[in-house]
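In this view, the complex is presented without one of its protein chains, the others remaining in place.
Presenting chain A:
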């Protein structure tokens, strides 16, 4: 599902483009009620069983895109209810970030092993022999699984010569690396917010498009239209996201055409982070810390701190690239508002955390920015070119899995040639968790651990536009175009940033 363009993707992007258009036109709130009819046209249902339900769900998505909360299903409430509260040129955020739209959810059953029609009722029926709890039996010449006894080990599935037994999983729960998906009283998905780290993988893996996160594009556009000084910082995964015509230089120009007064690469902050973590590794690992875990991925670091509280000290405290870059921007443009544009849902939460002065005013995703480009009618062929040349190849590599550890390891090699650095890394929160369990057992002492919540790294984030393999290739080619591949050569290398 991930990386394939489906009707769910289409609907999600149409919602962003419509919200951007609504903001640019500065329309009356009443016009908000009409948007579902612009997206779902005609009187015949295309996506679900009823066109009324389709429009109602679009209404909920529109509310979330405005930053509003979901409506209660059992109370009368217009789609635009509460809009006057949120329609302001400043950030509006009310938790939770990630929401299940209950009546869009198909209430898929929880994990189970099922016998399909492929079962031939064979003589050997090894499925029965391997079951450790006697849940598999033979009934009417076919294999049968007693769901009450079944412990979901999957042995019967692995052993069947006809691939007749399948493991059925809810796609949202399968995608969730922290097991935060539970069920409500109707069997619909419900997020346990104590466990959720807002990685957004459930959003992009739900085949019914029932999960969405809140957005800040409307408020951002109003701030720009209001004449405020707004500076954009764009995450290294942006390369290639807006199509082959949108070269990094042209993206910078297009952002300026949207009204951003300046554009910075977040790779600047990545360079700074790599240098800080290299020093941290050399000075602490093997002394007061058993190993060092990277800090740039917010879902990974929150998961590590939640699930392994005794290892929390091992997660680097270096500023994340987003925050470090924002601090540099605030130094150079003290009155500006800073917008982080990235592939990530969790950064929205990181920027809202009260414990960290993030200096980031708005966070939007590439997909949401794409909606702004489309609503504004930006044409990448026509804009003039101003080079994007803030960062080194090291910082730019942060977007792809493995790039963070590479950048840090290269820094250590350069500055401390005698130190040998051992690296382990994981992508996807489930794998990250396994890596930490191994580390907890003492088997990763002296290591640098890179964790990425999204498979493939940031280029596989929930807010990306293009397929992951294409994005990684684009990022790698942009890396080689940088003047240097080592973070120490950054022109911001000597910048002092207060912690």
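Just so it is clear, a residue touches a chain if its C-beta (ideal position, glycine included) is under 8 Å from a C-beta of that chain, and two chains touch if they have at least 3 such contacts; residues count from 1.
The definition used in the following text is that contacts and distances are computed from a predicted model.
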- One chain of this complex is missing from the view, so tell me which of "von Willebrand factor type A domain-containing protein", "Molybdenum ABC transporter ATP-binding protein", "NADH-quinone oxidoreductase subunit N" or "(2Fe-2S) ferredoxin domain-containing protein" is its UniProt name. "(2Fe-2S) ferredoxin domain-containing protein"
- Omitted-chain contact residue, chosen from A:30, A:186, A:245 or A:312: A:245
- Touch criterion as defined above, residue of A:35, A:150, A:315 or A:466 at the omitted chain: A:466
- Query: Who touches the missing chain here, A:13, A:190, A:222 or A:330?
  - Reply: A:13
- Which residue among A:227, A:377, A:417 or A:442 touches the omitted chain? A:377
- Chain not shown, touching residues in chain A: 4-5, 9-10, 13, 17, 242-246, 370-371, 373-374, 377-382, 465-467, 469-470
